[in-house]
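Heads up, one of the protein chains got dropped from this complex, but the rest are sitting where they should.
What follows is chain A.
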Amino acid sequence: MSTYSASKTVALKQSAEEGAALSGRPPSLAVSLPSGGTGVFASLAWVGFGISCLWWPDIGDWPRTHQLAAAALVIAGAIFLASVAGNRLGRFNAGLQRRAPWLLASALFLTLWEVATAKFAWLPLPFFPPPQSIIEVYTDDLPKLLDSILASVKLQLGGYLIGATVGFLTGVSIGWSRSVGYWVHPVLRFIGPLPATAWLPIAFFTFPSSWSASTFLIALATGFPVTVLTWSGVASVSNAYYDVARTLGAKPFFLVRKVAIPAALPHVFVGLFMGLGSSFAVLVVAEMIGVKAGLGWYLQWAQGWAAYANMYAALIVMSLLCSGAITLLFRTRDRLLIWQKGVVKW
């Protein structure tokens, strides 16, 4: 810790280098400016955004404009303080350095959005709501939004876990046992490629509730890619591994658990990613058509009322949730497949 001011410049310089080392190669903007410089500019841009909210009068009736401006100024202040504090914030500072260009760009984008909608209506109004009306949705319609989020997460999680588990077990069985493969493979070939949404009409009247029907569909959408990729993973395990394990005394169950499955795991994760993608699609459709809850339903409800701000708000939440789910899956994979070299960082 430096308490002597002469050492400060050195410390700041060092922190910039740390930041650069951590981020690999940040855009040249961040490098060419003195340390913390981009942070200061980002802070200024946020001030600009705050002022843009207040400078011109709103052309519509949006009660959250002042709060939005205040929030922008608070963010600007926080960025400014953090940039000036520099090295004393340690790792946080490195993260800030790396993100400063993005903070700057997003402030510029928000300003443009604000001006183009709320102030001059360059974009046709009901279809392109300003930022403050989306904030308004998050503050005023929070209970309904939270209910929808909860419903979506519950449905998605249940269906995905069932589909992934069943798919994994099926894939391992087909890959391992010839006789299981004989019976399951044709069924898989016949049913698997069918988009899960094609089952929608049938599922909704054969299942006791629309919730169980949707769970089934999500599980189906997840299960197919997981099954196929697990299967191909298990089938492509080199015989040399089995030979080695067998000469060391491994029994069939050990071979499945400790050789086939770990060797197939990279494939399994590819299947899990594909399954996640297609199950999101099914989730939204199922919620729009059958289940009267969840973000998909919220979207449709908002459309019915021409509540465009609610739609954008729900879309943003949805994208955060999907991205969060993918990130979680990537983290899990990175943990389990730490032995692989050169995995993609998400």
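The rule we apply is simple: a contact is a pair of C-beta atoms (placed from the backbone, for glycine too) under 8 Å apart; a residue touches a chain by one contact, two chains touch by 3 or more; residues count from 1.
Heads up, the rule we're going with is that contacts and distances are computed from a predicted model.
Per UniProt, the protein behind the absent chain is "ABC transporter ATP-binding protein"; the candidates were "Fumarate reductase iron-sulfur subunit", "ABC transporter ATP-binding protein", "B(O/a)3-type cytochrome-c oxidase subunit 1" or "Acyl-CoA dehydrogenase". Checked against the full complex, the one of A:Ala250, A:Ile289 or A:Leu329 touching the unshown chain is A:Ala250. Within the set A:Lys258, A:Lys292 or A:Arg331, the residue that contacts the chain not displayed is A:Lys258.
Taking the whole complex into account, chain A touches the unshown chain at residues 238, 240-241, 243-251, 254, 258-259, 262-263, 265, 337-341.
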